[in-house]
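One structure is given below, represented as structure tokens, and several questions about it will come after.
Selected chains only, in their assembly positions.
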Amino acid sequence: MNDLKITRPFDMLNSALNKQVLIMLKGNVTVRGKLKAFDVHLNIVLEDAEELENGKVKTKYIEVFLRGDTVILVTV
Amino acid sequence: MNDLKITRPFDMLNSALNKQVLIMLKGNVTVRGKLKAFDVHLNIVLEDAEELENGKVKTKYIEVFLRGDTVILVTV
Amino acid sequence: MNDLKITRPFDMLNSALNKQVLIMLKGNVTVRGKLKAFDVHLNIVLEDAEELENGKVKTKYIEVFLRGDTVILVTV
């Protein structure tokens, strides 16, 4: 039964709202933060976010809007 | 008769639900995992996934959302 | 008369169903296999397919889904 739980990709993002996610963007940018909002274009808002470079924190963002078409993957 | 089984490309992905798939993304990223969800834009959710580099596991993901327009190919 | 046989580009792919095709993808990837399915976005499913590198077989796929927007050309 568990296998049938998620049937549409965006259901995963719904479950991740207000949780920590890690996002890889095109151009080798990785951002980690609390998922506050997203839409069907994969535009995403993170809160208390950090941009990472080689695993180290490069920049901190109180709030950041990521344009959907630059997203490669989102993971919890 | 067997030859006529699949007539639309997404039928292959339907058959692969809850099975292991391997996905090549643009930018030389390969991800392997259990196919949990996809949509017509080829947005994909994998469970128990691994990002591979030169055939070796680089990162593990409990759950990962892959944006459709970064996908090159999906194989079972 | 023969010259008028094909009038829409996708007619060629219809004729190629269940036959061997060779596909060039962006990023210098070539895949060869039996054409099982395609749609108007040029999403394609091949069966018994091989990825080629410099004319040599690099990987074999029982079944592979190719995303349409990575396709450059399809030949019989």
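Should a chain be cited, it is by its letter among A, B and C, assigned in written order, with residues numbered from 1 in that chain.
The criterion applied here is as follows: a residue touches a chain if its C-beta (ideal position, glycine included) is under 8 Å from a C-beta of that chain, and two chains touch if they have at least 3 such contacts.
This is a predicted model, so every value here is computed, not measured.
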Given 3 displayed copies, the complete homo-oligomer in this file holds a copy count of 7
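Note that only the chains that are shown with their structure count from here on.
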Interchain centroid distance [CA atoms averaged], chain A/chain C, Å: 34
Residue ranges of chain A touching at least 2 other chains are none
Partner chain B, residues of chain A touching it in the complex: 3, 6-13, 26, 42, 68-69, 71-76
Chain B touches which residues of chain C in the complex? 18, 25-27, 29, 31, 36-39, 43-45, 61-67, 69-70
